[in-house]
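In this view, the complex is presented without one of its protein chains, the others remaining in place.
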Amino acid sequence: MARIRMSRRVLMLSAAVFAALPAMAQDITLTFANWATAEATTRDGMEQVIARFEEANPGIRIDSQAIAFPEIGRQMVLRIRSGNPPDVAQIAGNDTFLLAASGGLQALDDYAGETLATLKPGSYAPFQTEKGLVAMPWNQAPAGFWFSRDILKGAGLDPDNPPATIEDLNAAMAKVKEAYPDIIVLGMDTTNRAFSLQSNWPWMRAFGALPIGEGATGADTPEMKAYLGWMRMLAQEGYIDPGRKIGEFRPLIAQGQVAFLWDQVLVQGVIQNASGIDDATFNAQFGVAPMPAGALGSGYSFEGGHQLVMFDKSAQKDAAWKFINYLATDEAAAKLYTVDTNRSIPPAASFADPELAASLDTPVIEAFSTSIIPTITPEPFGPDFATAATAIMAGVQEAVTSDRPIDDIAADIQSQLDR
Amino acid sequence: MRPGAAKKAHLSRPMRGRAPLLDGMVVPTLIVLALIIGYPVVSTLMLSVQQYDLINDAAPSYVGMRNFSDIASDQIFWTAVKNTLIYTFGTVFVAAFLGAAMALMLENLNGPFGNAARAIVVSPWAVPFVVVAFLFRFIYMQKGGVLNAVLMHLGIIEAPIPWLNDSDLALPAIIVANIWTTTPFFFLLVASSLSGIPDAVLESARVDRAGTWATLYHIKLPYMRNPLVIGSLLMIIANFNDFAKVWVMTQGGPGFSTTTLVVYVYRMAFENFRLGYASALGVIWLILLLVTAALYFRLLRGRD
Partner (left out) sequence: MTDAGRQGFRHRQSAGRRIGRGLQFAGLGFALLWTLAPLYWMVATSLKTELEATQLDPTLFPHSITLQNYTGLAGGSLPFMQFFVNSVLTCLVAAIVAVVIAIPAAYALSRAKFRAASQVGYLILIVRMFPMVVLLAPLYLILLTTGLLDTHFGLIVGYTTFGLPFAVWMIKGFIDAVPIEIEEAARVDGYPRWQILLRIVVPLIYPGLITTGIFVLMEAWNNLIYPLTFITTLDKQTLPAALQLTFTGQFKTDWGGMMAASVVTTLPLMIAFFTVQRSMVRGLTAGSVTGT
């Protein structure tokens, strides 16, 4: 036994020596877990940005690990627990806060200090938690209320003024349904995923419901029931097509088969890709507005952008920060990836490159910046969000797909949340 | 297993008494199984009496039977058990019936048409589950799904039916997709057991002028019985474990109406990261399967 242990030590020692010799002269390798290289739409753009970074930083090599979007949160938690996290990861939504709660992230305050001053405050504020700045905003992709001008016109509605309140929306949907009985009047994601709660949360808030999170009033409230009742009405009137993922509405709106769509800023790119229309035609056919106002007198939005996180196990944090900072704030990277590939908004407050500034000076970005982003409401993210999402979205699905009394459904959600 | 039955088999063969675990030929398999299954099973048993949440840094702590008592009062768990039983047995019984019916229909059909028909009806079994799931999700879509489109064009229905988005329809709809992939298995099973019936037996039935149904009942059914019992057991095991179809088609929704045990355990372990609770669910699951298997073996032995 002793002999085996000895020889193993010798082996390890010699391995370490051999590994160290060339390593002294060699590059640092950063592992970067992301889904940008796991999807056909973004893979090329992401790889180009990585290549440029490596070119600009000869000492650093990026080992890009493509992990699918729905898998990345789970993978990262497992890898934190098992002690082999990557150096840097792309992350979004509740997963960011899940990782922060799991204690495997490096707070970025010391690294990001000066950089933050150059960003829009709203872009990073949600990530300043009691554990410090847990994530760096990479891009912003808030949701807006998209509408098809052609369909509004055809239904006898004003193509430039979409409904401003939920009541107006109800009336408008009735008119659209009458004029176009076969299209999807309102596209919204009602699947049972954590993302669906994130996406539907602003609607719940518009009805005054606050089932979980800070100052929660629970699910068994008149406000929540009003929301569930409205959702049921949408289904019964045939306005929504339940069970579709948000990505399944996008090719449809491109074909003029969806009148209103609750979706993120990036949908413009998907529509233009699918139908091949240019910017001017797009703006003539589609518009985006804030969510119609509900009982509280306002509509809301959610931030669906992506963040970058550094893991506290990383052995090369300075290089990791260099990479994060490059992706989030370098203007060439922002243009190539964030704007042109991912079709979202960089977090920077202003841009030196006039071309980049111009490419962000569009009616859509304008609408987002002035009237939609200010309505972003915080999401009740945290370790319990996924469980709550399962309970709440199951209730929403029940309201939409069955005729059980809304009171019972609300009570059921609450009892699930209490568990 | 009744000792008597084992003994009978034992005596009918040459005696080569060796203790099973000492048999050198079984050892390699047992070692591999112990490593890749034994260890995970044992650690699942141990985890089932612990609270171990991957999401916080706390070490696993012993909680006794608490996970199990929590499960007893867990409404969704019981829904999941119910759904799993409906899903599994609904699929297996209907698929067995359809498969047997198809085999009987094709039994006497020779020539190129018969061969082509046989090749066609078995083909769904070769379609990977993920593909089946995506394909049927696409077919079932409320708007834009081909099933509703065809039914509406034929005038059978007036408005699109939300196949996967109705609490009462979703589970049956998934079961139908599952039956589609499972039927060929039973078809092959029954077809091969039918071809195993000696010609002389069928001939004598014909001489006795036994009718089609009488021949089926008295002659063919006994030959089909055991393969069907074993085959259904295999399919019950497979369907208890079936993840891809439900996950891709509904993620367990709407509500919890299609949440099966495997979906529930997956959510517990890999969305909520409650490994202790998920392991306790797994232990109960194993017990359920063992009971089913024991009943089945009894059914098999009952014939002797």
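Labels for the chains are A and B, by order of writing; each one numbers its residues from 1.
In the analysis below, contacts are C-beta pairs under 8 Å (C-beta built on N, C-alpha and C of every residue); 3 or more make two chains touch, one makes a residue touch a chain.
Given the structure is predicted, the values throughout are model-derived calculations rather than measurements.
Engineer: In the complete complex, which positions of subunit A touch the hidden chain?
Structural biologist: Touching the chain left out of view, subunit A contributes residues 33, 35, 37-44, 65-71, 75, 78-79, 82, 84, 182-184, 245, 247-248, 250-252, 254-255, 257, 266, 270, 274-275.
Engineer: Can you list where subunit B touches the absent chain?
Structural biologist: Listed in rising order, the touching residues are 1, 6-7, 9-10, 13-20, 23-26, 28-30, 32-33, 35-37, 39-41, 43-44, 47, 98, 101-102, 105-106, 108-110, 117, 119-131, 134-136, 138-139, 143-146, 149-150, 180, 185, 188-189, 192-193, 196, 199, 202-203, 206, 212, 226-227, 229-231, 234, 237, 240-241, 243-244, 247-248, 261-262, 265-266, 269-270, 275, 278-279, 281-282, 285-286, 289-290, 293, 297, 300.
Here is the rule we use: only the chains that are shown with their structure count from here on.
Engineer: Can you work out the whole-Å distance between the CA centroids of subunit A and subunit B?
Structural biologist: Comparing mean C-alpha positions, subunit B is 38 Å from subunit A.
Engineer: Looking at the complex, which residues from subunit B come into contact with subunit A?
Structural biologist: 54-57, 74-76, 141-144, 159, 162, 164-168, 170, 250-256, 267, 270-273
Engineer: Please output the residues of subunit A touching subunit B within their complex, sorted ascending.
Structural biologist: 74, 77-78, 81, 98, 101-103, 182, 184, 191-194, 238, 241-244, 252, 383, 386-387, 390, 393-395, 397-398, 400-402, 415-416, 419
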